[in-house]
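The complex appears here without one of its protein chains, the remainder shown in place.
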Amino acid sequence: MSRPLTSATADAHGGTAAPTAATAVGHEAGGDAVLRVTDLTVDFPTDDGVVHAVRGVSYALSPREVLGIVGESGSGKSVTSLAIIGLLPKTARITGSVRFRGEELIGLPDKDMRKVRGEQIAMIFQDPMTSLNPVYPIGWQIAEGIRAHHRDVSRAAARDRAVDLLALVGIPHPKERAANYPHEFSGGMRQRVVIALAMANDPDVIIADEPTTALDVTVQAQILETLQKAQQETSAAIVLITHDLGVVAGVADRVLVMYAGKPVELGSVDDVYYRPRMPYSIGLLGSLPRLDAVDQDRLTPIAGAPPSLINLPPGCPFSPRCPLRQGVCDDEEPALRQTDGQAHYAACHFSHTLESEDGVPEGLFSATSADFSGPIAIMPTTGAAAPTEGPQS
Amino acid sequence: MLAFVVRRLIVSVPVLILSSILVFALVAFSGDPLGDLKAKNPPPSPAVIHAREHLLNLDKPIVTRYGIWLGNLVRGDMGRTIAGTDVRSDLARRLLVTARMVILAMIFAIILAVIVGVISAVRQYTALDYTFTFAGFLFLSMPVFWLGALLKEILAIKFNDAVGRTVVYTVGDSTPGLTGGFFGNLGNYAAHLVLPTITLAAISFASWSRFQRSSMLDVLNSDYVRLARAKGLSKSRVMVRHALRTALIPLVTVVAIDFGAILGGAVITERVFAWHGMGELLITGITSKDTNVVLAWLMVSAVAVIGFNLIADVLYAYLDPRIRHG
Partner (left out) sequence: MASGPTTGTSTTGGPDLVETPGGAQPGPKPAGVVEREFTVAVRSQRQMILRRFLNHRLAVASLIIFIALLMGSLIGGRLWHYGFADRTGDYSQPPSLKHPMGTDDIGHDVMALVFRGAQKSVQIALLVALLSTTIGTLVGAVAGFYRGRADALLMRFVDLVLTVPSLAILAVLASVVGSKAGGWFFVAIVLAGITWAPISRVVRGVFLSLREKEYVEAARALGANDRRIIFRHLLPNALGAIIVNATIVVAVAILTETALSYLGVGVQRPDTSLGLLISDGQGAAQTRPWLFYFPGLVIILIALTVNFIGDGLRDAFDPTQTRVRA
């Protein structure tokens, strides 16, 4: 298996003063990481060329930790999670390592992988409207998940446990509702059912892939609450994938920012929110309405679109959109390196210049460049715009 | 559900009447049904012709003739052929012959289409998938009668020659002059059925297997199949209980829609293999401009199509809870 050229740049920096992501993350989480992803890459061959969807992702997940993974669609966050539980299409080419409690999952035969899925690592997908099989009652579907791993549990016992789980995630009249079909539930209720399914076998890790994206804003908070409840019940660590920094702020312990298939910043929620060291993170925060920034009168979107992952030019993939861009950015892709904090990493040639700034640099993404790109909505945030999904909620 | 069935049956009555008016008018205007009689040499006396016209009501206006036909139909009488015989006389036998072939061909085509479609979807973009795809397109592009003739004239006759006796029959629905009951003759029927069934099944199989493939692919790429895998279910359980179970539902509708086309295919297949079924009745009716015969075929076929679609809808509601409750 040959590694794509682009991910080799990470190694090229291995010799410099700051440790690269793979080694650094390993140190920081110690030996007790429940899930350890190292240098994961995923390529898809297509008619148009090879899509480098994930280009070297590394992180370690401690028990009971909530790790938020943030990025735009196409940044590789969902593909990463599917690679972890081995549900990518057969055409995907995967390299790197995923260890669950020390056991390597990449290359594990499906028969063994099956025991990990649902039992040790559970998944919650984005769209609750399509996540449940329309032709089976929801109670049946939960019981099926239980019996997949516990053949000794009788059908009746599995059904009873399913009803208990439905009660736990807040489905009213769980006993009666267990016999209902998915189309008889609202989106929020269906996502609760999916969460109940994820809890069914007391997993150690729950990967929630955009669990609130498809839902109404008012329901999102309830689902996050339910997710937290699920964590309390199962003591699982959670990987919370989202493009919504607001969702992460309230729930996560650490944040991993991804761009173009690679992590570009990793740190505690406070580090990333108050001391971002990568222009992309700063841009993401700038496009988030804030209540504490009284003098910020406009949201500043990042102009442009993420690059195609088929034919990435050398250099930093963010450079075409980056206000700090200089010559070196087009020649060399920066590695994820330790920055000001102990456990704070950023992939930017100029993270040191950002270190001098305290707080989020204002005006890095100028209003002019924002005005220039039409389709992105620009809304004033003075006073009236109290966002329900903001970081404070 | 009962109300639904009753409502559907009531709605289909005007469809039957409209289509019968349409066909009645078409056939009635298509020419003089007594043309052959009049062209006889020596010409029959005017009295003979008048008597025949009177017997067939040809001396009455077309609207009256339709009214008479409809009135008779309600009483279970399908009128007389131009030759003067009762249309109903051998309808039952012909119906049985055709139904035997159609039902068998459909079962055969459905089973084969599901197997091939599912394999194609699961092994997408493999050599097997490409082979099935090409074979599907080939059958789809092949005239029924050409395939039938090919099987009959080339394969079956060579096969029979090679074996040294007639294993599969190439002409007729059964050997004439058979004695013994239905069950005693099963073997003979079966040997006659092989080729027409394959011929009739091939075309439907082609389009249904393509459909089943894409329906299965849709389901395999669906979120709920992914979640079922994420639950830790075995691959085979996900395939059968989640993917196949759901992917079969839309096929029900497609089979029902295609049923009329299969009846059309049966007409051609009967012609190729010289069966004395409903198809032969239709062709004779059309060429002799015999309204009552054509309408008999139409009524039987239309009732079959409507009945079959009704069954399909009930089955669909049974298979898909979203319909059942909605």
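All chains are identified by letter, namely A and B, in their written order; residue positions are counted from 1 within each chain.
Rule of thumb we're sticking to: a residue touches a chain if its C-beta (ideal position, glycine included) is under 8 Å from a C-beta of that chain, and two chains touch if they have at least 3 such contacts.
Only a predicted model underlies this, so the values are computations on that prediction, with no experimental measurement involved.
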Check your understanding: Which listed residue, B:154, B:167 or B:186, touches the chain dropped from view?
Key -> B:154
Study note, to complete from the structure: Full-complex touch with the removed chain, picking from B:78, B:168, B:298 or B:312, is B:298
Revision key, fill the gap. Among listed residues B:45, B:179, B:236 or B:287, the absent chain is touched only by B:287
Practice item. Tell me where the left-out chain touches chain B, residue by residue. Key: 12, 15, 18-19, 22-23, 26-27, 29-31, 124-126, 137-138, 140-146, 149-150, 153-154, 157, 257, 260-261, 263-265, 267-268, 271-272, 282-283, 286-287, 294, 297-298, 301-302, 305-306, 309
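Just so we're on the same page, only the chains that are shown with their structure count from here on.
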Check your understanding: Which residues, counting only chain A, touch chain B once they are in their complex?
Key -> 85, 87, 110, 114-119, 122-123, 125-127, 130-135, 144-145, 148-149, 181, 183-184, 194, 197, 200-201
Revision key, fill the gap. Given the complex, residues on chain B that touch chain A span 222-235, 237, 242, 245-246, 249, 319-322, 325-326
